[in-house]
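Note that this complex is displayed minus one protein chain, with the remaining chains in position.
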Amino acid sequence: MDLKFSIKEEEFRAEVRGFLDEKLPERLSEKVRLGQGLTKAEMEEWHAILNHRGWLAGNWPAQYGGAEWNAVQRHIFEEETTSAHAPRIVPFGLAMLGPVLQAFGSDAQKAHYLPRILNGDDWWCQGYSEPGAGSDLASLKTRAVREADHYIVNGQKTWTTLGQYANMIFCLVRTDTECKPQAGISFLLIDMKTPGITVRPIRLLDGSIEVNEVFFDDVKVPVENLVGEENKGWTYAKFLLTHERTNIAGVGFSNAALVALKQVARLQMSGGKPMIENPHFAARIARVEIDLMAMATTNLRVISAAARGQAPGAESSMLKVKGTVIRQEINDLTRRVMGPYAVPFTSEALEEGDNREPVGPQQAATAAPQYFNNRKLSIFGGSNEIQRTIITKAILQL
Amino acid sequence: MDLKFSIKEEEFRAEVRGFLDEKLPERLSEKVRLGQGLTKAEMEEWHAILNHRGWLAGNWPAQYGGAEWNAVQRHIFEEETTSAHAPRIVPFGLAMLGPVLQAFGSDAQKAHYLPRILNGDDWWCQGYSEPGAGSDLASLKTRAVREADHYIVNGQKTWTTLGQYANMIFCLVRTDTECKPQAGISFLLIDMKTPGITVRPIRLLDGSIEVNEVFFDDVKVPVENLVGEENKGWTYAKFLLTHERTNIAGVGFSNAALVALKQVARLQMSGGKPMIENPHFAARIARVEIDLMAMATTNLRVISAAARGQAPGAESSMLKVKGTVIRQEINDLTRRVMGPYAVPFTSEALEEGDNREPVGPQQAATAAPQYFNNRKLSIFGGSNEIQRTIITKAILQL
Amino acid sequence: MDFNLTEERQMLQDSLRRFLGDKYNTENRNGFIASERGFSPDVWHELAELGMIGALFDAADGGFGGAGFDLAVLFEELGRAGAVDPLLETGVLAGGLLAALGNGVQKTLLGEVIAGSVQLALAHGEPAARYDLNFVETSAQESGDGWVLNGHKAVVLNGGAANKLIVSARSSGAVGGDDGISLFLVDAKSAGIERRSYGTLTGGHSADIRFNDCKLPADALLGQAGGALPALETAHARAILAICAEALGAMETAKDLTIEYLKTRQQFGRPIGKFQVLQHRMADVLIEIEQARSAVINAAGHLEDGDRDLHISAAKNLIGRVGRQVAEEAIQLHGGIGMTQEYDLAHFAKRIVLIDHLFGDTDHHLERFIALGAA
Partner (left out) sequence: MDFNLTEERQMLQDSLRRFLGDKYNTENRNGFIASERGFSPDVWHELAELGMIGALFDAADGGFGGAGFDLAVLFEELGRAGAVDPLLETGVLAGGLLAALGNGVQKTLLGEVIAGSVQLALAHGEPAARYDLNFVETSAQESGDGWVLNGHKAVVLNGGAANKLIVSARSSGAVGGDDGISLFLVDAKSAGIERRSYGTLTGGHSADIRFNDCKLPADALLGQAGGALPALETAHARAILAICAEALGAMETAKDLTIEYLKTRQQFGRPIGKFQVLQHRMADVLIEIEQARSAVINAAGHLEDGDRDLHISAAKNLIGRVGRQVAEEAIQLHGGIGMTQEYDLAHFAKRIVLIDHLFGDTDHHLERFIALGAA
């Protein structure tokens, strides 16, 4: 038992920290710190900076241009970038599709798509969920019918995050309707500019646009865009879900949010005292901080097991549930601490840099919207209900 | 809308209060206040006092010697007796069996048993649950086979509260094994002195003995002890469950327990201040007090509807769930406030009047045992899980 | 003891429910919120014609209601419909203060309020006040036979649309003291007033308002100089009852939408309402909404007796806790669709949560409840 990182790991941490000091534009980190949305160009800018250093794809093998970090290194990188308020790496190409292509893609697919992901030539989005298939992915209905050297795709995807920026989408489609629900699914790569595709943004309850509906109307997709074998898409999707969950606890985000919360709580006054000295509010902060301290170690225990090659099973579901509960609790406290100043909704403060003096304290404009927006954390990516079922099924084996 | 009681109701309250002032022995109320158990003789003593005044059976019609109170009067009586720390009326004969006999019993049964209940000639207990049938009563297995003019009963009942004092037991028994589970159940009255009956006390986790196992080995029960029709017992049992739930919210108990908690919290010191001034503990008390204030009104709303003849449906399940959560929370705070003095376990302080000086503050001896003992509130009498299912079934109708 | 509505209030409830049911749906509401004032002037005028503003005032002030259960019934319906009309701001807060403190001349404005032809706002909260009613830094200095106001009022509800403001300012005493707070009736366009107006997540336009040597005549003073706190407390008690009832109505709708969704939405081959986990969480929501209803009844029933503040704080604390649970569970049980602005739930969930930020949140009122109990 030893809670300390090795000297090599601490050196790596110093290297990451030095890099961030030097290369992370303050213009970007300030927006992230204040919870403001980034433009597409800003996200691409940060990707390019990382790619230039060879650190855009920490989890990819070196042969594909990745940094080939182990789980502990990835964790350190995550910790440092989040506490420095670096933009989040957009996960669809890098964390999700990349590993699938590396494991199951054809040589041609690897050679074509992987460099384009790193270089920012393609912006990928994910076509999994459908209006009738949220948590129950196996019931998806989007059809792909083989005709000669292409598929004809018809149907609808939804909750497609940042799909408004994407030129490519990876989709689960039904290629066989006769067999068991999971067995007839295939994994297709589709160019968003193909005729017949329509993207409709969905405005979320906080006023933001980050998810979309994507409609497919007789969309022609070349057969070489099939990943792996036809009707084996479910296997690849499950593989991908595991990869999606590497940073599922969100400890870095929670830490950064907690630091920000405590800063605000030192400034916001109540009855002539800062809120952080109000015993009830201090108790709320302390409880979630204690939970987060434990969660950080729970996370490290899973990471450490993963670094030794143990595949996380129900553990990643545990991290997902507790990690999202903690993040949502911090979001809740951040809106609370703003008091009456959580009420104003100045949407310009959210999306692009707002040059006007903010109404109320810094971060007040984003506090309530972020609280509402992050209700998604326990819904998307496998709802917490699905995760709890996974956890108990693994243990009860009934 | 009017939250006030009518003048007539307030007069009734004054009458009850005057009666309690005069007739409730302080010897008994003091034991109740301190959470100490009462002897059988003490419980019988209080029953006799009430019966002498005609108030032992508030819910019975006058023709059977009851007070024939409406729901509001019963509520007022309950409020006054609990806040005066009067002993609880043992419910098995009075609240449970009595109404069943009045509704479904033969004339002979009514004439024989009802006066005996009032006069304390019989002490009844309830034979419902079985080791394999807790929440799932319909799966009970105790068999009663008709042979000429009697039944032969074989099987086992459990969780029989105060069965160690009882000379009579009313039982659900299976008289038909061929039909649907609910359809083959009958309602039998059994003399506990019949050969073949064995009572085994079960010690609960707080050290108390209040529930028992009752074993039946070829027990002969005269057919005239069948209530109503053979195989219709399920109907009577459901009727009884409704009656059992009249005071299901336990508002009176919670109020009395909250008053006692606040008294202790004024005396127990921490850091030189009484615990009631500790902001964290004060917050815990205040939250449950606020919940209880609302619950008292929720309870009155249901009672008021019942007084107008509306039968409570899912409402009584709501009262059960929230009422037990509140009582258990108060019990939890009562053990907390004792601090280190919750640790000593001086069993003599629980059961009979203890003449030795108590270890630690008054009530310390009973705080932790009562917390543990009252975990039963959410289990027995239809677990809170069963109640939640009833609530949603009634509304979702799926 | 009687938990039934009087016939009059039953009629008020029925007609308001019918009217709002016609006027409000997701699209209309989002349109109103995005419009110039953050609500619909047309709906406002029709509400006035229906007598809904009058229902907030008693007969002596030209209304026909004004009691606790009038507020409770009316605001529960506003909440149920997700209405965004500023009855709270114009009618209960500023209007209530005008009725309580105004002299004969000043109270002539009440007629216009009840007729719906004027919009009011109470400019009281300040950037450092959080939820403390006696924290007033804005100053009122006597000058000649008038007053000069200086200060900054924060998040003035309906401050965007208001024609007239009731402004609190300290004419004596130290910041945080109970004495020395005065109220003034001020035209919103007076010289020396700078308004920054903005929308909110749930409709209406609030404003931060700065007073820079804003000169007022002597007759702008409402009531006695320095003695406004008790009236402010009463107005806020009434406003808290109103928003608790509004939250209750909003919770009822959130609940109804969720039950409907549980019955119709299919997952894994059956309606999701068949899943026991969702059933039991819904059961807890149902229980807590009944508790919220009881808390509103208690607050309304004690609005005019000595236990007022205890029951008001109890209700606001309970509604804050229950509201969060109901809003979050409603979204969670809906899944993704519950997160979208084009689905009706979004507005209700946001409103329920944001009500916790008005006039003291759940923690503030827990502290107040404790202090009141200790006193």
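To keep things simple, chains are lettered A, B and C as they appear, and every chain counts its residues starting from 1.
Keep this in mind: contacts are C-beta pairs under 8 Å (C-beta built on N, C-alpha and C of every residue); 3 or more make two chains touch, one makes a residue touch a chain.
Small disclaimer: the values here were computed from a predicted structure and weren't measured.
> Which of the displayed chains are touched by the chain that has been omitted?
A, B, C
> In the whole complex, not just what's shown, which of B:Gly18, B:Pro115, B:Gly132 or B:Gly313 touches the removed chain?
That would be B:Gly132, which touches the missing chain.
> Of the residues B:Ala183, B:Val343 or B:Leu398, which one touches the chain left out of the display?
B:Val343
> Of the listed residues A:Ala95, A:Ile248 or A:Val321, which contacts the missing chain in the full complex?
Only one listed residue reaches the unshown chain, and that is A:Val321.
> What does the interface between chain C and the hidden chain look like in terms of residue numbers?
The list for chain C reads 275-277, 279-280.
> Using the touch rule from the top, list residues of chain B that touch the missing partner.
129, 132, 134-136, 139, 158-159, 202-207, 211, 268-272, 278, 280-281, 284, 332, 335-336, 338-347, 359-360, 368-369, 371-372, 375-376, 378-380, 383-385, 388
> Across the whole complex, list the residues on chain A that are touched by the chain not included here.
Contacting residues on chain A, toward the hidden partner: 1-6, 9, 72, 276-277, 279, 282-283, 286-287, 289-291, 293-298, 300-301, 304-305, 314-315, 318, 321-322, 385, 387-389, 391-393, 395-398.
Basically, only the chains that are shown with their structure count from here on.
> Using each chain's Cα centroid, which is most distant from the centroid of chain B?
Most remote chain from chain B, centroid-wise, comes out as A.
> Measuring centre to centre with CA averages, how many angstrom lie between chain B and chain C?
About 43 Å, centre to centre.
> In whole angstrom, how far does the Cα centroid of chain A sit from the Cα centroid of chain C?
38
> Can you tell me which residues of chain A touch two or more of the remaining chains?
280
> What positions in chain C touch 2 or more of the other chains?
Only 366-367 qualify.
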